Every structure is written in structure tokens, then in C-alpha cells.
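Worksheet: one structure, shown below.
Of the protein chains in this complex, one is absent; all others appear in place.
The letters A, B, C and D name the chains in turn, as written, and every chain counts its residues from 1.
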Amino acid sequence: MDAKLKPLSQSVSIKGDTLFSRRIGLKGARRIAGGLWVLGLFVPALFDNAWISIAAIFAIYGIVALSEDIILGRAGMFDMGHAGYFGIGAYVTAILNVTFGWPIFATIPFAILVSAGVGALLAAPLIRLRGDYLLVATIGFNAIFVLAMRNNLGGITGGSGGITDIGVPFLFGFQLASQSAMFWLDWVVLGIVLVLMRNLDASEFGRTLRYLKQDELASTTLGVDSRMVKTLAFAIGAGLAGLAGTLFAVQISTVSPSSFVFTESVTLFAIVIVGGQGSIPGVLLGTALMFILPQIFRDFAQYRYLIFGFAMIAVMVLRPQGLWPQRSVRA
Amino acid sequence: MGTFIQQVFNGLTVGGIYALIALGYTMVYGVMRLINFAHGDLCILGAFIGLTMLTSTAGSGHPGPALLLLAFVVAIVLVAAAGVVLELVAYRPLRKADRLAAVISALGASLLIENGIMLIWGPEVAVFPSGLLPRITWHAAGASISFVQVMIIVASIFLMAALYLFVNHTRFGTAIRAAAIDQDAARLMGINVNRVIAIVFVIGPTLGAVGGLFIGIYYREAYFTMGWTYGLYAFIAAILGGIGNIPGAMLGGVLLGLFNAFAAGYVSSSWQNAITFALLIAILLVRPTGLLGERVAEKV
Amino acid sequence: AVPSIKIGVQVPITGAYADEGQGIEKAVKLLAEEQNAKGGLIGRKIEVKVCDDEGKASQAAICARQLVDDGVVAVIGSYTSGAALAAEPIYARAKVIQTSDGTSNKLIEKGYNTWFGNAPPNSAEAKFTAHYLVDVRHFKHIAVMTDHSSYATGLAAAVIKNVEADHGDIVDKSYINASAQNFTPILTKLKSMHPDVIYFSGYYSEGGLIRAQMVQLGMKATFVGGDANENVAFAKIAGSAAKGAIIINVPAPQDLPYPAAKRFLASYKAKYRELPPSIYTLTNADGMRAVMQAIEKTHGVKPTKIENYLHHMKEFDGLTGDFTWNRRGERIGTAFTAFEVQGNGSYRIVYPKPKAG
Amino acid sequence: MSALLELQGAGISFGGLHAVDDLSFAVEKGHIVALIGPNGAGKTTVFNMITGVYRPTKGKVCFQGQEITGWQPHAIARAGIMRTFQTIRLFPAMSVFENVRAGGHLRAQQYWWQGMLSLPAQRREETALAERTHEILCKLDLDRFANEPATSLPYGVQRRVELARTLAAEPKLVILDEPAAGLNDAESSALNRTIFGIRDSGITVLLVEHDMNVVMNVTDHIVVINFGRKIAEGNAAAIRSNPQVIEAYLGRDENEAENVT
Partner (left out) sequence: MSLLDIADLRVNYGQIEALKGISLTVSKREIIAILGANGAGKTTLMRTISGLLLPRSGTIHFDGVGITKLGADRIVRRGIAQSPEGRRVFGTLTVLENLRLGGFTRPHGEIAGSLDFVMSMFPRLAERRGQFAGTLSGGEQQMLAIGRALMAKPRLLLLDEPSLGLAPIIVQAIFRSLRQIARTGVTVLLVEQNARMALKLADRGYVLEVGRIVLTGEADTLLGSSEIQTAYLGGERSDGASLLS
């Protein structure tokens, strides 16, 4: 016999990492995020209009991407029609404001509710579908939505030119017409959404989504009502996207079907994966890369999407978990 | 009646093209669980390569069909090579990663190829020379069907059948299916998984190049964003039939073509896509894994 | 140094209408270069800022904001009415002059002072078209096809209204999806209705295919297309089927008799080694020339002054003929023609009958 | 006293195959009951029918006197039945702590919007949930693995994590599918003590196991099935000597190792 047997208890190595130290790390990250958000408030003071409007667009798409992440990154449902919900919110605001003369702020609850309602209504039957089949069904929804808008559904969506000349919001009698004012509005809403997302992650509902994503059968035998939870995830994701839709309509002052086509959904999908599923900073980073970079590199005109495509491959190959993956245990 | 028959042929022609492209999707998906979003762009790459061959050999005095054959061969070879390189560069490093990472890599590849095509061949519509094929049109019962249409339908049925036999009735085909299920286990059977995947990335793009060139010859045009549209429809066809299933891809493609034709011809051309998608969703609700998709219950 | 004068170009550089967008960009840049070579405008260099709107309303709005943020005085473009419409209120609020070939009547409905259409509006085209279809050609059964763009739907609706007013018979109105390729199902349906003519109000990229597929299906009906079918690609796409198709528009570049137009075409060809894709390269060039003239004449870049000048200008000497702008920015004073596509892809004016000599 | 769980003529077939047929047995409250039988006899299928993963095509399943046949899995879980799986199903990207906390899902009272707004009641509940999870981890000697990724741990530990997860739900009945698979004799003896501990804390246990060290030493009652039908039932001693069971399942001698040579 060449060696002595050692006690069995040593057969498993224990890492020094404790829950406590992880918490510190997470809190640190949150402080950084909070700090960045506060810094963002100063964008209008420091940059010109071109940059302010880029920052505003970032905030808006950041919200949509975060809402997509609820469905895709957290609950693991392949939603490739998310631009549809974003569009519903934008169209609700545009129609109520332009056709019926409502003030922008009054349209917000409707934008949220209608998108969330459509999300829930669609999800309820569709969530039986798994993986790529759900993906195609959501693509289908997106396509139907866009076509309906193009076909001037009910004579109120304005066809492929959409609805132009959307008004500006009034707050306490002040007109939020300047680009800075609109930016602050977008930025504050982004801040609220960030807080909601953070809370979601720390709540039982947020965790339930992740259980479902990782093992649906195991979750249901632990008492998770998967149908209900998934429908709710769709509704919440769609509702937040609808909220962003309102902001978009205000920022661009035009809504038209081409803003909400399937390709936009693909981009949202890609943001979540490129940034890091279920990771708030990751999704924001992804948004910056996928929506803002192409805007900034307009001067490269013809080469920009070529470079962009190459960058997408490179990012995935080098960081398959995304640029800033969710802090979780590494398996 | 003539109108009806005509609509069937209208649908079958387009459906045949969808089916050819869908077969490539399904093959790659079957082995790698990867939605190869770049597949449609590879197909159109085939169309452009074929076009370049046709225009550069035009007027050389050789007969049209011979030139066409040459164009097909060159397009197939180059597109298959592109497929293999794509696998090597963009997908192989991600084999062990979350499958969505590879999907995004595929999207990146799609953008890359699409814009590469734009830079090489320009952003405008490229037009194919006419008169390559016999301008025969058969008229029967008020319907007309052209030689090109017949060629597309026959070729897609033939290629589908050949592929089906290859995958289901040869040893190598079984190896492909085994690698599709569990790559490590397949390697333990003595299967060279890298080779299997490389071959799948030859077969898929080969069919795709054929499909792409058919599109070019049939519509006599190609433009750089076309791959995305056809790719999407072919992907939907593959899903409709049950992704990973070869006859399913064929069935899905043909059905999609027919839906399109009947929706536009009998209901409303402006709601054509909406009707098609609504039908698709309805079918999926009844058969959640597609028409011929695997329905093996998860055993726990 | 004196600051440059910034002129924006908002056109589709990519997408289905890329060649038109690039043509406009080239024309504007050519004019700017020529002017700069002469020492600039009112002593300042002209700087051209380009934004690719991809022919989409959403991207157009983003472009408009960007160009406004860039501080442009005027914007040339876009090619499609849809993209011009989405951008219009943004330029209007920022007091940036916009001149585009967009012909949709929606563009003039709002009454923005900053809007100057450099092609004649759809209402005029529709009147001419109805007259041609019903009174000149005496078509009995007219089928109308359109895509969903603001321009094409508007034009189709106007044509139908005018045809009906002229007591013509519309047998069907169908929509197609732009960017689709397969129109055989809808054409098969139309075939069973035996129309004498199919009038298509959309763009050349689909028009060419529709024409080709009509022939493939053995349809005998005449094809008549709206102004957006006038592009060299129409005949290329339709191939041998193009022959005999009718397009209704202002005269094509080669048919312009004016010396200025001939000169412009020559320098365009010299610089870019190709001819413009359609007349819209030239109408937009006219827009640019008018803006430059206004700046020169008003000795400055004050929007109100430029607007005022353009609205009240008498007979602008355009490459595409003399014209003026009315209060709504409508281009006044250009006659429409119907031309037939020839076997070699060139156009022959068939109505009004060209005067001999 | 009526049984906690009762199957009455339950059956299910796949295609033409009657995987389970006309099966009746009862599990008394407070007992440890084993379901044994040859491979493919239908044991896992029985578990799947009880927990709602499969829907029985025949017969009834009753729990606490209430019929639960055909209920959704989550409803059955809510009624108080928790299970482990023959092939371990832990949440792969989560730590041991998070996995076990997942078991407490049904104990959480908060609504989704309370969570999103982070209301005080919700935060209190979160703290309580974390504390309870730690208690269970300690009880099952898993506390030192709390922050380890669950699926990189040795098999035996993973099995224990899965068990802890079911216990976190405070079930009335736990169903264990081959809890000793992959454990050596020493470890399975430890498992025996764990199972007794579960029973002593008031939870009824139903298990499938091929390890006779477990089956014969812990059970109050054994049900034997073959080809989906019950062939014997009784206590360990009776089953051990039942010729039918020996022939179909146990082999010539329970201490079979001796016979190999």
C-alpha cells in the first residue's frame, strides 16, 4: 500500500468565498451604477444637443432592453417580438395625443396597460411553446403588428408613414420641449425602472423566473405555477416596453411601423445576450453598444454594419457569457 | 379552376425555394441546436456569385445551360467554403457556450455577409441576364407554368429526398443524428464530430446556394438584404415542419408557399403575411413542436 | 475663418432605394464642389452633411434630429415621401429648409413654411393619369395596385378618385408589400378579372417585378406605372417584359431639352462615370440650386428670408424646366408625360404626342 | 385512520405499452415506504403520476382523502407532496443556498408588485426565508457548501441538496427516486439516518431504491411491482423471502456479491 487513506471530509474543497463577501461586491456594483446614473443627469450641461439626444435614445432603448431581459434573460423565454410591445406603447401615445388631443402624461398609463394587456393575452396561449417555437411565434406576432400598423388598421395608425407631429409633454405647466428637458424625463424614468429591476431580482417573483428558466419541471414540482408566472413575466416586460414606447414617441415625434419591425426585436434580443442575460449593467452596456455605437459611427456609413457584424462575432467568441454577465455562481 | 391550379403552382415554386433554404437551417439546427441566422445570407451570396459567373461568361459563345451549370458549381463550392469557414470562426469556439451566444454570433455573421455583399456588389438591385434557360411555358386549364418553375419544384423534391435518404439510411447519417443529440457521447462511438459538423456546414450551404441561385434565376434579381427575408421565411418553414426534421422542412416550406399564395390570392394581398403568420401560430398551438417535430416526452 | 454653410442631405444610402439616394447625394456634392471651386457662396464654403435614412420613417426622424443638431441651413431629401414626412415637422420646428422630391399630398397639407417639393405633387399626377387611362387610352377595366407607402397609397387613392370622376371602371384595388418579390398570387387573382390595364402606384423595385410576372403569367393587360417607376432599374428588372410598359412622370433626364440640364448631366457623367438613376437626381439638384440661389440673393442664411425668397421667386430656371413654388411649397408649372419603355430600356414619350421637329 | 396517500387502480400507458396498470397501494402517515421492482417496472412512472408530471389514464390518486388525479404538478406540490428525481435536477446556475431557498417558494406570501416595490413586509419575509434556508442547510450538513455552485459538487452532496430543497418546502410527503444511487455503502448508511430523521420530524417518506442496504433497513412497508403491476407487499422480512420477488428482482441471494465468482 503506497499511501495512507485520509479522512473523507477533506475530499471536498471548500472555497473561502462567503455569501457575505459576495454581497459587498454586489453592493459596490450598485453604488457604481447609482453614481453613473447621477452623472448622467449632467449630460445636458456638458454636451451639445447631438449627444443629449443620443443619451436620451440610450435611456429609452435601455428601458426596452431591460424589459426584454425580464422575459428573455430572467425567465428564459425566447421573445423575438419585443419591439411589438414597444410599438404598442408608442402608438397608443401617438394616437391619444395626436388624434384625441390628450396630454402626453395622461397617455402613459394607457400605453403601459395596453401593451401589458396584449403581452398577457398573447403569452397565455403561446407559453406552451418552447424555445425556438416560441421565438417564431413571437416573430409572427411582431410581423402581424407591423403589418396591421402599415395597413392603417381601423384608419387610425396612419399606414407606413405612421403618425407624425406628436406633441411635447407638459409638467406642472412647463413645456418639456427642449432636448435637455426630454432627456431628463427619459433619464428619470430609466432611474425608476432600474430601481424596479433591482427590487425584482431580490424578490421571490424574480427568483421564480430564474427557477423556470433553469428547470421548468423541477420548478413546477416545487409549486411554481409556470403558466401564471410566465404570463405575468410577459405582461410586466411588455408593460415596461410600452412605457418606453411613450418616451420614444415623444423623443422622435414620429411613430411609424419601421421603428418596430422584427429586426428591432432581433437587436433587443442581441442586446440582452451581448450584454449578459439577467444583468442590469450588462444590458445597459449592450444597449450602448448595439444602439448607440452605430449612431456614433454614422460617418463610416457603408462599413459600419460590416464592422458591427464582425464585432458581434468577436464579442460572443471572446465573452460567450456576455460583456458583463450576471454575478452568479459559475458552474 | 385554372386560377386555382395557377395559385398552387405559384405557391409550390416559392415553397420549393423556401424548402431548399429551410433544409439548410434544419440540418445545422439538428446538429448544433443553432439557428444559423447567416444561412439566408449565404444563400444570397450564392446568387451573387452565380450572377458574377453568368455575366462574366455571357457572350462566350457557350450554350446557356452549360454556363448555368458552371455558375451553379462555382456558387456551391464558394458558398460551401464560406459555410465551413463560418463554422470554424464564429460557431466552433462557442460549441460549449450557452446556445444563444452562438445565435448572436450567427446574427453578427449575417450582418457581416450581408454588408460584405453590399460592399462588393453594391447596394442596388443586381439583375440577372435573361435567356439562360429555355423560355418554355406550358399552358393548361388556364394556368401557365414555366420551365424555371418546374425546374425549381423538381430540384427541390429531388434534393430533399436525397438528403432524407442520406441522413436516415446511411451510417454517416446516423452519425450526424448522434452528434446532434450528444456530441461527447457521439465521440465515444468513434464519430469524428468536427468532421460531421463540417460536412453539415457543407451540405446546408450547398442547398442554400442552389436555392439562392434559383431565386436569382426565377426573379432575375438579387439584392443584398434579400438573404435576411428569405432566411426568415425559410427558418419559419423549418419551424413549421418541426425543426431538425428533414421532411418537415420540405413540408413547412411548401405549406408556407401555399399559404402565401392562397392568402394573397383569395383573402387579401395586403394581409398576406399576417394571415400566414396567424396560421403558423395556430398550427404551433395545436402542434407545439411543428408538424413533424419530435414529440418525445421528457423522461424524468 | 468664416464658418461654412452646412447643407444636409437626408436620403436612403442603403436599402431598396439606395441607388436613388446615392444619386441625390452625388448631385448635391457635385453642385457644392462646383460652387466651392468658384469661391463658395457669399464668401463661405459649402459643407455637405449626409444622413442615411434607409428609406424608413423612423430613421428619417433620427436623421432629421441629427442634421438639425449639426446646424444645417437646408436639407435636400429624402427620396421617399414617407421619409420626408417623418422629418418634416422636425425641420419645421427647427426652421430648417427642406426640399424633397416627395410628392405625397400629405407633405403640403400641414402647411409648413419650410417645405419645398421639388417634384410636382400627386394630385396633379393623378389627374393626368386618370385622363390618360380613361380619355386617351379608353381602358374599360382598370385594376389598381399599390404598396403601403404614404406616397403610393395617396397616389392610388387620388388616381381612383379621378378615374371615377371621369367615369372609368375600377375593377380592383390591391395592396402589395414592398420588399416582397412574389406577386404571382395577386396577379393570378387579377388575371381572372380580365382588366385591360394594371395601374401600379408604387416604386420601380416592385414595378419591374410585377411587369415581369404579368408576362410570365401570360397576362395581356397593359402596365401603367406611377412616377416612382421611373428608374433605370425598372427595365433591367423587368427584362424583356419591360417593353411596352407605360410610366407616367415628368420627362426623363435624357428628354430634357435645356442646356443647363445637358451641362449638368455631362459633368455628372464625367465625375461619376454613370448617368443619374432617374429624374429625381435632377429635381433634387434643382432644390439645391434654388437654395443656393436664395442664400446668394438674400446674402445670408436667415431661414425666414430664404423661405420668403423661395415662395415668391418668379420662374426658377430649373434643370428640369422652369417652375415656381406656391405658398404651400408646391412645385407649379411642369407638365406630365406618359412614356413607353422600349426594348433597349430607353423611354419614348407617347402622350402628349411630341410635336414633330 | 385513513392513509396519507392512496393509489386506487391507477394506470398509464404510452402508446400500446401499459407502463403502470391497475396499481393500488397506500402510504400511511408517518411511515417510510419503499416501492421496488426491476428496471422498467414502472416505479418512476408511478412517482410521475403521483406528482402530476404524468396524468394517469386510469384509476385515482388520493392525498389526505382528497382526489388529486390529474392535478397540475404545482397544485400537487401545494397540497404538500415534494419529490426528488432519479437524475438529479438542481438549478444549475445557482448556489446550494439558492437551490434550497427555491424549496421555500410555496412558503413565500409576497406578491410580485410587493417585490418590485421592495415593501417592508416583503423585506422582512426575505430575511426570514434566508434564515430558514440556513437552518435547513445546517441540519443537512450543507452549510459549508452554501455558496458553491450546486452542480459542480460531488454527486452525493448534490443528492443531499435536492433533498434539502424538498424539505425547505415543509412537505407532508416526500418522494425520493433512488436517493442512494451513486453512494457507497458508508454513505448510504448515513443516508439511512437522514431518512429516519426526516420521518421523525413528522414527514412521511415514499422512496424507490435499488440499494437493499437502504430498502431493508429503513422501511416500514415495501411495495413490489413488476411490469407495472403489484406483485408483493409487506415488511422487509416478508419481502426478502418472497420467492416471486427473489425471482424477479433480488436474485438468488440478497447478499449477491458472494455469488459472482
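Criterion: a residue touches a chain if its C-beta (ideal position, glycine included) is under 8 Å from a C-beta of that chain, and two chains touch if they have at least 3 such contacts.
Note that this is a predicted model, so its numbers are computed, not measured.
Summary of contacts with the chain left out: across B:Val193, B:Met226 or B:Leu240, the touching residue is B:Val193. Considering the whole complex, the residue from D:Leu140, D:Val161 or D:Leu207 that touches the absent chain is D:Leu140. Of the options D:Ile32, D:Leu153 or D:Ala232, the residue whose C-beta touches the omitted chain is D:Leu153. Panel shows subunit D; residues 14, 37-44, 86-87, 139-141, 152-157, 160, 178, 181-190, 193-194, 196-198, 200-201, 210, 212-213, 248-252, 254, 256-261 of it touch the chain omitted from the view. Residues of subunit B in touch with the missing chain: 171, 174-175, 177-178, 181-182, 184-194, 294, 296-299.
Note that in this section only the chains that are shown with their structure count from here on.
The most centrally placed chain, judged by C-alpha centroids, is A.
The chain with its C-alpha centre at the largest distance from the centre of subunit D is C. With centres defined as mean CA coordinates, subunit C is found 37 Å away from subunit B.
The centroid of the Cα atoms in subunit A and the matching centroid in subunit C are 39 Å apart. Taking the mean of the C-alpha atoms as each chain's centre, subunit B and subunit D sit 48 Å apart.
Among the residues of subunit C, those in touch with two or more other chains are 13-14, 148, 175, 177. Each of the following residues of subunit D touches two or more other chains: 53, 85, 89. Touching subunit B in their complex are the following residues of subunit A: 125-126, 128-130, 132-133, 135-137, 139-141, 143-144, 147-148, 151, 217, 262-263, 266, 269-270, 273-274, 277, 302-303, 305-306, 308-317, 320-322. Within the complex formed with subunit A, the subunit B residues making contact are 29, 35, 89-90, 93-94, 97-98, 100-105, 107-116, 118-119, 123, 228, 232, 235-236, 239-240, 243, 270-271, 273-274, 277-278, 280-281, 284-285, 288-290, 298, 300. Across the complex, subunit A is touched by residues 13-14, 50-52, 56-62, 65-66, 68-70, 81-82, 85-86, 88-90, 104, 106, 110, 147-150, 153, 175, 177 of subunit C.
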